[in-house]
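One structure is given here, and the rest of the page talks about it.
The other protein chains are all here in position, but one chain of the complex has been omitted.
All chains are identified by letter, namely A and B, in their written order; residue positions are counted from 1 within each chain.
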Amino acid sequence: MFEFLNQPEVIKTIVTLGAMSLFFVGLFGLLTRKHIVKVFISIAIMESAIFLLFIGLSFNREKVAPIIDATQTQVATMNDPIPQAMILTAIVIGMAVLALGVSFAIEYYKLTGKTEIDTMNEMRF
Amino acid sequence: MSSTLFIALPLLFGFATPLLSRLGKNALAYTSVLMQLSLLGLALSLLLAHSSTTVELISIAAPLGISFVLSTASLLMVLLFTLLMTLFSLYYLFQRRANAYANESKFFTLLNMLLAASIGLVLSSDIFNIYVFFEIAGISAYILSAYSKTALALESGLKYLLTGAVASIFLLFAIVLIYLHVGSLNLAVIAEQFQLLPYNVKLLISLLLLIGFGFKVEVFPLNFWVTDVYQGSTSLVNALFSGIVVKAYLFVFFHILYLFLPQGEFTLFLLYLGGVSMLVAEVAGLRQTNLKRLFAYSSLGQVALIFVAFAMQNIQAVQAAFFIVIAHSLAKFMLFLALASLEKTEQNMHIDRLKQIDSPFLMVMMFLAMLSLLGIPLFVGFVGKFLLLKSLAVEGMLTLLVMVVVASFIEAIYYFKLMGYMLHKGTRSEKVEVSLGEKMIFVSLGLSLLLLGVFPMSIAGFLQNAAEVLLDQTAYITLLVGG
Partner (left out) sequence: MEFSLYGLSDIVLSLKVTALANFFALLIVLSTLTVLFIAPNYRLKRSFYLLFTLLVASLFLIVYAHDYLLFFIGWEVMSISTYFLLSFTLSKEALHKYILFAMASALSLFVAILLLYSTQHSFLYEDAKQSYLAMSDGVQQLFTLFMLIAIFIKLGTIGFHYWLVDAYEESHNLFTPFLSAMLSKMGLYALILFVANITQATYVLAVMGLLTTIIATFKAIEQESIKRLLAYSSIAQLGYIVTVLSVADGMGGALYHALIHTLVKLLLFINIAGVIYVTQKEKLSDLGGLIYKLPQSFVFLLIGIIVLAGMPPLGGFASKFMIYTALLDAKYLLLLAGVMFSSASAFIYVYKLIYGIYLGHPTHKNLEEVKEVPWTFLAPQYLLASLLVIIGTFPGLVIPYINRILGELNLTLLSFETIQTLITSYAQYNGFVVMGAFGGIFVLVLMMFMLLRSKAKKPKNRFDIAYCAEEPNEATHLHYGYSMGQELKRVGLIHLIAKNSSKYFYDFLAKQMQYFSEVVRKIYSGNLLLNFNIAVLFLIILLLWSLK
């Protein structure tokens, strides 16, 4: 019944639309939420949207995993490994930044008791 | 292979710091000086060995792998960074403050990561590598900013991190779009094919890159975090932020811009963006009374000036941009180090405290730095500003010329206000001790400002060379992709 979904064009459209809507959800969160953890979650959502977009658009159902062994030697029939490698790296970096951010937020909360980003104004100008 | 050392050595040193710190009390500081000196020596020897347009290409696992390009332009930046880092290590060694950085080895790890990432940004010829270095520089900068773990420091670290994370999302988005359309991450390959992309895609990618880098290069609507970060971080770290980090981002932003858009499609827009940034920053700084925050505003103004110079996209202006980069790096570095020396007793100095401080030496040094920043003749700041304004006048951009001059005037208002406070006649209660080593560093910085200002011809040829190399898209493509 849903065979038509297997067509690459349809998959790509769905992935693009889904990723972009996810991105805008994240952006909306970033622009409206004040709680620091919610802001971090929004950032994470935006990041995931881009990861999804990239993987989804560069992945081809017809091609196989890019592993060269005795049976598979044709590079042309393999999926491009670069996007996946890139996204893995980006995920690691993104995680590191978020973890660092959360640790800052916790320390800051311990010191001042503030969690809302618009009230973080220790600095008076 | 020597240019990989610029990245590898600091990283190696950075992660070896826990071991080195066990060797003795000051072992870390001494070895750090030694390491930075060797990097500086390496950069200088490369400079002397290749007098013309030096190009060194390092490819690891070509053609898909990583490659670094050491051209005259990037060598200039590397030279500047290593020089500043050497002075920084020396300053740290001489300053001998007891408990400011309790966990010294971590501090040095972060410093060296920052240096490695800044140099990596400048050298990379691969857009994903640029992203990775962008993040490494970012992470080490966030931690350095929040290092002292006071509420102020944490707030500034948090703000820095939030904006940095948002910036990196936009940058990653741009990279994804580029890869989807071009199928390569190599800057040269992208540059070759970028012109052929449909207009809307080109536009979207350019905008995303502008937003992504815009946060980091501190252009107007995206630079709101800068003042908070400078105020919350220690002056020592600020010296690096304004001396090295921003310059690396600026360089790589315009490097990418020149490669992708050699015809200068957005020149006018970028020029006015820079002009407006400069005006806004200077006007906002007018009533500032916190010194660090004031210097942050001034940094914003100066960086916007460099932005304007780079955005002109012609050889004279880019040469001027390099002059301003050097002038601003040296002078701001000097100002922040001076502030660090003054701040031994108390963080976050109010402008009024300048009246109390009794240290003619530091005052004179700060005067030198400020006069250079203001572009007074006999200082190197003048050469840069003059060359830029000359190029603006020749191109007939009179509105922008007047904008820049008005902004400089506003900058003069608050810098001379500071000087007025420093020249205040009255009893001065706070004696500030400056050790001989510190004095040597300040004097050498001040002298270099003066000497480069009086004899700008000594480096003008090199800078012009660098400008030509940076602007030459075809040579870069030929080098990386082959004819």
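Heads up, the rule we're going with is that a residue touches a chain if its C-beta (ideal position, glycine included) is under 8 Å from a C-beta of that chain, and two chains touch if they have at least 3 such contacts.
Remember, predicted model here, so these are calculated numbers, not experimental data.
Of the listed residues B:Tyr30, B:Phe224 or B:Phe361, the one in contact with the hidden chain in the full complex is B:Phe224. Only one residue from B:Ala8, B:Leu23, B:Ala49 or B:Leu398 touches the chain missing from this view: B:Leu398. Considering the full assembly, B:Lys390 is the residue among B:Lys106, B:His181, B:Arg353 or B:Lys390 that touches the omitted chain. Residues touching the missing chain, restricted to chain B, are 159, 162-163, 166, 200, 203, 207, 210-211, 215, 221-222, 224-225, 227-228, 280, 283-288, 297, 371, 374, 376-378, 382-383, 386-387, 389-390, 392-394, 396, 398, 401-402, 405, 408-409, 412-413, 416-417, 419-421, 423-424, 456-457, 460-461, 464 (touch as defined at the top).
Residues of chain A in contact with the chain left out of this view: 27, 30-31, 34, 117-118, 120-121, 123, 125.
Assume only the chains that are shown with their structure count from here on.
Distance from the chain A centre to the chain B centre is 30 Å, each centre being the mean of its Cα atoms. Every residue of chain B that touches chain A in the complex is listed here, in rising order: 64, 128, 131-132, 135, 138-139, 142-143, 146, 149-152, 154-159, 161-162, 164-166, 168-169, 172-173, 175-176, 179-180, 185, 227-228, 231-232, 288, 290, 293. On the side of chain A, the complex with chain B involves touching residues 30, 36, 39, 43, 46-47, 50, 53-54, 57-58, 82-83, 86, 89-90, 93-94, 96-98, 100-101, 104-105, 107-108, 111-112, 117, 120, 122-123, 125.
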